[in-house]
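The structure follows.
Missing here: one protein chain of the complex. Every other protein chain is in place.
Naming follows writing order (A, B, C, D, E, F and G), and every chain is counted from residue 1.
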Amino acid sequence: MDRERLRQLLENVRSGALDPDAAAEALSDVPFVETEHARVDTHRALRHGLPEVIYAPGKTPEQIVEVMRVLLRVEQDVLVTRLEADTAEFVVSETGAEYDPTSRLLWAGRQHVPLEGKGTIAVVCAGTSDLPVAAEAAGVATRFGNKVETLHDVGVAGIHRLLDSSRLLRSARVLIVVAGMEGALPSVVGGMVDKPVIAVPTSVGYGASFGGVSALLGMLTSCASNVTVVNIDNGFGAAYVATLINRL
Amino acid sequence: MDRERLRQLLENVRSGALDPDAAAEALSDVPFVETEHARVDTHRALRHGLPEVIYAPGKTPEQIVEVMRVLLRVEQDVLVTRLEADTAEFVVSETGAEYDPTSRLLWAGRQHVPLEGKGTIAVVCAGTSDLPVAAEAAGVATRFGNKVETLHDVGVAGIHRLLDSSRLLRSARVLIVVAGMEGALPSVVGGMVDKPVIAVPTSVGYGASFGGVSALLGMLTSCASNVTVVNIDNGFGAAYVATLINRL
Amino acid sequence: MDRERLRQLLENVRSGALDPDAAAEALSDVPFVETEHARVDTHRALRHGLPEVIYAPGKTPEQIVEVMRVLLRVEQDVLVTRLEADTAEFVVSETGAEYDPTSRLLWAGRQHVPLEGKGTIAVVCAGTSDLPVAAEAAGVATRFGNKVETLHDVGVAGIHRLLDSSRLLRSARVLIVVAGMEGALPSVVGGMVDKPVIAVPTSVGYGASFGGVSALLGMLTSCASNVTVVNIDNGFGAAYVATLINRL
Amino acid sequence: MDRERLRQLLENVRSGALDPDAAAEALSDVPFVETEHARVDTHRALRHGLPEVIYAPGKTPEQIVEVMRVLLRVEQDVLVTRLEADTAEFVVSETGAEYDPTSRLLWAGRQHVPLEGKGTIAVVCAGTSDLPVAAEAAGVATRFGNKVETLHDVGVAGIHRLLDSSRLLRSARVLIVVAGMEGALPSVVGGMVDKPVIAVPTSVGYGASFGGVSALLGMLTSCASNVTVVNIDNGFGAAYVATLINRL
Amino acid sequence: MDRERLRQLLENVRSGALDPDAAAEALSDVPFVETEHARVDTHRALRHGLPEVIYAPGKTPEQIVEVMRVLLRVEQDVLVTRLEADTAEFVVSETGAEYDPTSRLLWAGRQHVPLEGKGTIAVVCAGTSDLPVAAEAAGVATRFGNKVETLHDVGVAGIHRLLDSSRLLRSARVLIVVAGMEGALPSVVGGMVDKPVIAVPTSVGYGASFGGVSALLGMLTSCASNVTVVNIDNGFGAAYVATLINRL
Amino acid sequence: MDRERLRQLLENVRSGALDPDAAAEALSDVPFVETEHARVDTHRALRHGLPEVIYAPGKTPEQIVEVMRVLLRVEQDVLVTRLEADTAEFVVSETGAEYDPTSRLLWAGRQHVPLEGKGTIAVVCAGTSDLPVAAEAAGVATRFGNKVETLHDVGVAGIHRLLDSSRLLRSARVLIVVAGMEGALPSVVGGMVDKPVIAVPTSVGYGASFGGVSALLGMLTSCASNVTVVNIDNGFGAAYVATLINRL
Amino acid sequence: MDRERLRQLLENVRSGALDPDAAAEALSDVPFVETEHARVDTHRALRHGLPEVIYAPGKTPEQIVEVMRVLLRVEQDVLVTRLEADTAEFVVSETGAEYDPTSRLLWAGRQHVPLEGKGTIAVVCAGTSDLPVAAEAAGVATRFGNKVETLHDVGVAGIHRLLDSSRLLRSARVLIVVAGMEGALPSVVGGMVDKPVIAVPTSVGYGASFGGVSALLGMLTSCASNVTVVNIDNGFGAAYVATLINRL
Partner (left out) sequence: MDRERLRQLLENVRSGALDPDAAAEALSDVPFVETEHARVDTHRALRHGLPEVIYAPGKTPEQIVEVMRVLLRVEQDVLVTRLEADTAEFVVSETGAEYDPTSRLLWAGRQHVPLEGKGTIAVVCAGTSDLPVAAEAAGVATRFGNKVETLHDVGVAGIHRLLDSSRLLRSARVLIVVAGMEGALPSVVGGMVDKPVIAVPTSVGYGASFGGVSALLGMLTSCASNVTVVNIDNGFGAAYVATLINRL
């Protein structure tokens, strides 16, 4: 139950449209619902103003469905991240949720999330191999109520492509920059704008990429001062923080 | 020359208070001034709305003074970071700048920087040994025109101290959380607020702290989704990003 | 043969219930029984007061059954750890042992192990993905004769859930705290109690988790002084030490 | 103020020996005393039953003296760790505390701490270079009210020396084993006793010792199940946990 | 063609038993035979006095058979290492070689290799999981003409088992000690004998074992001075060097 | 003695200007001259066409002078690298060589080295702190007979400065790009030119720079295919290879 | 469209052989063609004088075919690298391209690429396991218009094989040296020639090879000054740079 729905429910009580008893029942769930495998935090949307997010790895399809049902029962939107296609099939068939294989995101809830972000979040990525992480960031930011602009395939070794898009970059309120290998893109983008840049290293690459470590280190030591960093492949985290910033 | 001064100058031209020739001369510096050792970017304040910052390590006191003079000549505020006390003495005597030994910051320019941040930046730190980094973050944020609240000595092993300050934490618009050792503080603070948290690992600790690596890894893998990370001991970078966010 | 059984046997000899010759035969096994692949230490329970434990990885099902039979012949309880479900099937069918798929523990021996621990061991874990390791710790501690309380899904980013359980935490004599990612939970729990806390890092996480290294480092550098650490995913080791402590 | 003193004070109030007003004043310090540089936790001894411990590195002699005075004013014992000899000189002259250069411990408070540990803590170390860490562990354990036995210079490459001391090892209730280089001593000692062993890696060694990392890894992967590990050189932490265990 | 065969051949020429032309043909192979995929060094046995060894990983079964045929044609013994069981099947069927699945060694050539080592090589290993590496070492040493004694399952946490075998250890001329996890066994064995000890770390273990790195570091930093180290899992290399030493 | 001098000497013999005996004496030094501490390779210039280079660290001033004298006696130019200022003073006073404190290079030999490189070597660096390494590269390349263009203070976070210099970059035949921190500059430069780029990571930076490792990894994983890498701070090596390329 | 074709096209316009309109159409593609998944840079060959190269990992067969078609439509040669055999089958069937399974290279375009390199590129490798990387380097260099000589199976432990080939090595204009394990080959080769050596570490090896890290470090710290390094297994990158050098 998010803030807007809570406000609506209380409004309905005041207006007489809703019986206090029914309202009480709707509110009766304690913040935690204990399922067999987890405490589900049904008031999270209320506290943080965002849908509940389920991180799929390590959970069985049955556990995911179990938690989703608890949340959907209290009319809370649900976003599942890092859901592999084969697992998604079962969850979709059980819950009717939407699934996007590129970003590996699954969504259940309102069709259209109202825009709550004040400006645009730009999601920039270097190569086609970084697309899944960028798609996760863009998909999450959209589901969290932001206008999102994406810019793909603009690596630092072809700097002219990036410069061609400087208007788009400068018009964003927050930027998420996704890059693997040497992870230099956030530094260059960071120097082109005066807005916060959230850098996401990806595990793309081989050899001395060390599963994203090189990109991570490159971003942490960026010579652009407006860059902060999240974990390797953490498109979700970047979108989460960008959303909080975009609501300020 | 920052935006406000530029606007004022042009206003003066329009009002006749300033002769166009004099204005031209004032504007005549190309964006770069080449000194013996560096290209000084005199329009940076104009482009980014922030004073020029000089990172002291690896520069001689003479080089620092040389760059400062170029900037002060075009009436730009200057902030020097990581300036050791013994080097500072010479710079202060040459330029009359203010120096704070805890944060190792040196400042030359306007006495009072107008508040441009819309809310408060909270600077939180775990232990007394993290104080220098926290002081750098707080000092920079203040010089960049923000209202700053500080909260010290609230480690996660004494969680009650932290909870006692939850009102202060929740009232901030952006939070900078500084911690060494296991670097767990940003996760706990992140769970208490719904604002962006910028985590700064410090090189404090011994043994398996590995000069801040443990804290860095802990922050990158934080289970709180509203946490982004900057480089070890990078109080300046945290304050820079927090400033950009606080101006949104 | 554990101490209790040895005492009973000697008691029976004294009382005449057991013929000295039969007793001698029962005691005749030398401490080591050489099987084809291993020296089995049949007096371990006697020396350490705990059942023999077989670490399954790298052993064939046949080897496991071979060692189990040697031990069961001398009436010693057997606990097998890290046994994958497919291997377990064969072992169960050959020996009639009990198997739990979550903790991957297999048990053969007495149905009820007498309580020998003086207090309660609390097993606390952060997220649902840490459950297998926590289940191993809880299962082993139970089989070793301890009263065990478990507390799941209490991550540091939702500190209120943890505080709600402070009574449970404070009532334990020893605590095992299991966490992946940044591994901050032992620090927070450690600050809430004045009992020994055994921290178990898990390999849960991605990117900068580095297979549990981040959690491990976080625990080693914990700012709570009552925390000691065991190897990544080593729920067994934590339960073993907790058992020794709980018998003091 | 520790528990015993608190009990005594309340007893005195009940018996009329102490005026309620005086008692109130004695208790009036809130748990935190804010000094210029730190919140001092004056009730820590009360909560945990141990003296306050000050970790010296990163603190100036003046800061250490300032905190000590706050604590001594409320009659709390103070232990300072990792205090270098040159800093110690000032602190001793200001406070009259005792200082031991080998363990780098400084103590202010009661001359004789009553024995509260139920058994003996054995402190074992491999080589003469590990002595400072072992001395820290032994010194802290003694100041925390334990009977301590020490055993030095018993490396695994001269296993007979260790075996000669097996009686001493087996008579301990808890063991602290300190070793650098390959860190194998805790494994061997762990196999000789059925009590908890707390392993302390030291930064002694060169080359592939990597400042204690090799010893740390060796201890974490010990084949003895009764071994837990603390941070490199953390003799204090080992003694702290051993004390908690010895009071059970 | 090894030295002995070369000597025999020349002897036969002298005695008239072999026609010089036939001898010339037998010797006509240049030291390198170029096959499609490799230069085969047919005189290696001559130069080093050992059979040619083929390291299987990265080679197809066909490549292995191709090289073996070149060598067998010049009557040179062939030893293949690290040959997986499924690949071995094809090689055995093509060449009639002998294969041992535990050590993953394949042998083609003389049934009995004459003893050329002057003493015994002891191969000692800690746990059952180290057996494959120990078996490789023992198998190679045997094929290289050494008398080999093996001692299994003597971990440092059960030091008495090791001491029971001290006579066997002391009677060896060279020792190969195989261990995973903390890799402490070579230190203890090294302290018990005054002969060279070749330590082989194994990749056995989990978590902080890091695929054998912990054992490797432990062996490199051994406090026993008679220990040298080979690569992780390199049972072959240990046997090779032990053979050279045993021939001195 | 380099090739040119050898040719000249032989020419002089042919023309009668030089007596064959004198020529023989001049050529009589065997390729190695054994000094007390090193074999000096007096024909290196002949073989490789470059002056002898002495790497100063780990050598005493006396050893450096000793080797220089051997080389100067056979009229070979000498370049000393990484010579600290205090050591240089002694060497200069003994040999009359030239010393440059920024690049830490010392030179003894011909005043003007003839240009042998066919084009220009560009030496580009990111920040003022990278200057010493860039100066070493530029100084060595000059002494090795190349035309050198330098471009300083063009970091990737201010991409416009770099683009302003694209003509200079494109006119070079080989480029040496020096950068610390995230080491992104070679990628961007590499994308702007179609010539070989030799990347030199520097140890400049703090925290997650890890003494140049981040820059090194960034360069190794560069998305620009025309980038190769040398060791951290190895300005000399970069100039050496650039020289070889520039002579092709 | 490469430079030669562009020149030809313009020549045809001048000679009247090509209608300006047709020429315009041929040139009408903007430098980027946007396909569904990537911006294809159709003028790359024009800018850099080399065919477009597609790095296969992370791309579906369909994406590869899609990009290839765009490029082939503008008559540009296409080289695909790191294409696994099973994926290649589909691409070959769709496009009729040539595929080599050892080097994992796929080629579509002109049958014979004109020689543009001025000398020979030598590709040297240590063991048979390094062959795939060496084959990639040799294949790419050939397709890029170079004469290539290959030398296989010349490890440093059999130094005479290498010396036998010194003539071949010295006749090359650029050398690519491929090696795994200790990566020493480039140092030895580097000492034998006075031409640039590009070292390619391979991920071949086990244990302390750490997936090529040991070879990489060995090459970066090579005592031969004419060695530069590319990423682990990056045969393509080595060939790319060698091509640029060979065209100088």
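Here, contacts are C-beta pairs under 8 Å (C-beta built on N, C-alpha and C of every residue); 3 or more make two chains touch, one makes a residue touch a chain.
Note that this is a predicted model, so its numbers are computed, not measured.
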Contacting the left-out chain in the complete assembly, out of F:K59, F:R104, F:R173 or F:K195: F:K59
In chain F, positions touching the absent partner: 32, 37-39, 41, 57-59, 63, 201, 203, 211-213, 216, 231-234
Contacts of chain G with the absent chain, listed as residue ranges: 126-127, 155-159, 163, 181-184, 187-188, 190-192, 205, 207-210, 213-215, 217-225
Interface with the unshown chain - residue positions in chain D: 128-129, 131, 152-153, 158, 161, 204, 206-209
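Convention: only the chains that are shown with their structure count from here on.
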More contacts between chains, B-C or E-G: B-C
Length of the line joining the C-alpha centres of chain B and chain G, rounded to whole Å: 46
Centre distance in Å when chain A and chain E are each reduced to the mean of their C-alpha atoms: 55
Two or more partner chains touched - positions in chain C: 158, 207-209, 213, 216, 220-221, 225, 231-232
